[in-house]
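For reference, the structure is listed below as structure tokens.
Excluded from the complex is one protein chain; the other protein chains are retained at their positions.
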Amino acid sequence: MQSEVISSNSKDSSATFRNGVDRRTFLKVVAQAAAAVGLTGGMAAKMIAAVEKGARPSVIWLHFQECTGCTESLLRTSHPGLAEVLFDLISLDYHETLMAAAGHQAEAALEAAIKKNAGKFVLVVEGAIPTKENGIYMQIANKTGVDMLKHVAASAGAIVAIGSCASWGGVPSAAPNPTGASGINELLPDKVVVTLPGCPANPYILLGTVLQYVALGKLPELDELGRPKFAYGRVIHEHCPRRAHFDAGRFAEEFGDEGHRLGYCLYKLGCKGPMTHASCSTLHFCEVVDAWPIGLGHPCFGCTEKNVAFTMPMLKPAEIVRPTPPATYAPVTAPQGFISPIATGLGGLLVGGILGGGWMASRKLAVKEEGAAEKKADTTGTSGKE
Amino acid sequence: MDANRREILKALIGGSAVAAVATTGMPLATQAKSDKFELQPDALGLMYDATKCIGCRACMPACQNANGLKADVGGSGGLYMQPDTLNARTKNLIKLYVAPDGHERSFMKQQCMHCVDPACVSGCPMEALHKEPHGVVGWDPKLCIGCRYCQVACPFNIPKFEWDAVNPKIVKCELCRHIVGTSATEPACTKVCPTHAVIYGKRSDLLAEARRRIKERPGFYFEDRVYGETEAGGTQCLVLSHVDYSNLGLPKLGKESPAAETRKVSDFVYRGFLTPVVVYGGIVAIVRNRWKDHLKHEGHSGGSESHGEEKRA
Partner (left out) sequence: MTEHWERCIRLKEPLKTKPFLIFAGIAGLGLLLGLYRELTGLGYVTGLNDGYSWGLFKNWNVTALTALGSGGYAVAVIAWIFNEKRFHPIMRTAVLTSLLGYGTGMLALGFDVGRPWNFVWLADPRTWNHYSVLWEVAVCMTSYFLLALDVENMPPFLEKMYRSGNSKKKERAMKVFNFMQKTFPFGIALAFVLPSMHQSSLGSLMYLAGPRVHPLWQTPLLPLLYLLMAYILGFSCVLLVLALSAYAWNLGWDAEILGRLAQVMSWTTLIWLVVRFADLVHRGVFGLAFTFDKFSVYFLVETTLVLVPTVMLLSKTQREAPGSLFRWTFLVALGGLLYRFTPTTLAFSPLGDYRYFPSAFEILMSIGFTALAVAVFLYAVKTFAILPASQGKIAAEEALRPFDTL
């Protein structure tokens, strides 16, 4: 079932594409999308060829415990009308926020999509799933989230968890986690789940993953947590525009102070950049330059990392896991070694003691000898008298 | 007295005969174990051209990672990798020299020089520090007793000791011998250097390249020479610089390696094992006489004569 999309960018050209977008614009957009996620020009051509062949993978998008921020974030890929165009690269067959259907119609659409594309569709999950007390804390159409997930995932070709909530539990899982919110990979232990954490996730990462799947028929290289390495291979600290300030020791100490105004490093304000694997430093949000936390002057709070976001206090300094040298250098000769004053005192006492002891001993021996000599003199004296 | 002198002479001649027989077939100390002392034709090393180094220090984290070393965060409170000297967590260090009046500056990369005839190898009682293939100086944890003589011996003050460990190691650059040839073709530092300031290769090739650079720019490099060509008997890691090598912390050293000088003194005294054997023989001969004498007067046959009178005789 095709979602209805309103095209807003109709251009009249010799060749109009679906929904009124001309081929040139389409190519430009695809190239931009590919470039944004690091796919080469050759990939763009493959993608276009795949689309023209009519091979548009079906996407089923499920929502659970979420704020819909990831969807909203995806909708902000607005230049030019990208959302509409990309719904032509994929076939979004079920999306609770965007689809027009509701109620039984919606459920029927879901079941039909699953049956039609069994084993081939891409399942995108947004939101965490409560697991406490058999998952009764979230039900849609009388089905718990756990059941829904298991049912749809069973026939999915690829599973993508978008956002921190679906990746590891996100906000709903913050202590004390009353609903037992969990990421979907824990509930699907025997399946490969691509996780795209972030709060919200950067939409281009989803686009890149899906586009790669379209073009090459396989998922990008994942790390041990299921995160695509092309986006989550570095921590923010390793690619931050303010890194030179960190290396030179220039820090903002308080919000609004001189350093903050000059754009210095936000480490001392609790920036979790050194612990957070994400791509925000190069892939900004809402297609506005510097529209990302550090760019706006707020420290990163580690929204992609399970043990950082919603767990570590905002202002607590992050741990630098891979320290590198600062902007200063070691001198050719640096002083080494520590002399303890107590030891010096003890040493002095000992030396004094030994010298004093030797002196005393020699005195005693001299006295003893004088004593003996006197005694001898006395005896000879007395005998002499006789 | 004459009888004694004869005895001593007899002992010496007898002793040297014994020694001569004993030393045939025995390798003399003077017979150099060539792989330990001499430059091998396939010796590998590094050449660091300080004039090309930009101080990026990419080689420092690269070395840490390749060797599995935890970064020394110095006094930075965990923020930076900031060692101020080579130590048990730092095998490679970039230092900066600035002249007091600021008129010249240079970076310096400090790591083991992999000497041709290393003092550390000569001093190590158990061959824990030894020459590996290609002349790389390696450390073997199985044999090391932690005596730290290598630290006393090294003219460049390179081997570092893990003072705070219960199972302490001697830590120094080993030219990534644990990965070169298997998972890597060159050490980590040369791999990441963006300007090729430090390069890896056969020592003969590196020396030729150094000479070529000096010839190409006469007067540019300090005293138109490369450090390590002859210092301390020659080192396999060479340094080129436009400032005085002493300012970079490289000591002024003569052509003779300290190990060779020590061997000279030892050989002069010991001559293989000849001297101790001869002396031993001589002493036995001398004492034998006196002992026989002593037993006669005071041995089993001795009565209760006071020691005093006998001894004063």
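Think of it as A and B in the order they're written, each chain with its own count starting at 1.
Everything that follows uses one rule, which is that contacts are C-beta pairs under 8 Å (C-beta built on N, C-alpha and C of every residue); 3 or more make two chains touch, one makes a residue touch a chain.
Computed from a predicted model, the values in this text were never measured in an experiment.
Participant: In the full complex, which of A:A174, A:L262, A:L315 or A:A372 touches the chain missing from this view?
Facilitator: Residue touching the chain left out of view: A:A372.
Participant: Specify the residue from the set B:N87, B:S204 or B:N247 that touches the hidden chain.
Facilitator: Touches the omitted chain: B:N87.
Participant: From the list B:I54, B:M126 or B:A208, which touches the chain that is not on show?
Facilitator: Going through B:I54, B:M126 or B:A208 one by one, B:M126 is the residue touching the chain not shown.
Participant: Need a quick check: the contact residues on chain A for the chain that isn't drawn.
Facilitator: 333-340, 342-344, 346-347, 350, 355, 358-359, 361-369, 372
Participant: Even though one chain is hidden, which residues of chain B still touch it in the full complex?
Facilitator: Missing-chain contacts on chain B: residues 29, 36, 85-87, 119, 121-128, 141-149, 151-153, 155-157, 160-168, 249, 251, 253, 258-259, 261-266, 269, 276, 279-280, 283-284, 286-288, 290-291, 294-295, 298-300, 302, 306-308, 310-313.
What we mean here is this: only the chains that are shown with their structure count from here on.
Participant: Taking the mean of the C-alpha atoms as each chain's centre, how many Å separate chain A from chain B?
Facilitator: Chain A and chain B have C-alpha centres separated by 47 Å.
Participant: Within the complex, which stretch of chain B touches chain A?
Facilitator: Chain B reaches chain A through residues 55, 57, 60-61, 71, 73, 76, 78-85, 93-97, 107-108, 247-249.
Participant: Chain B touches which residues of chain A in the complex?
Facilitator: 246-247, 267, 319-320, 322-326, 328-334, 336
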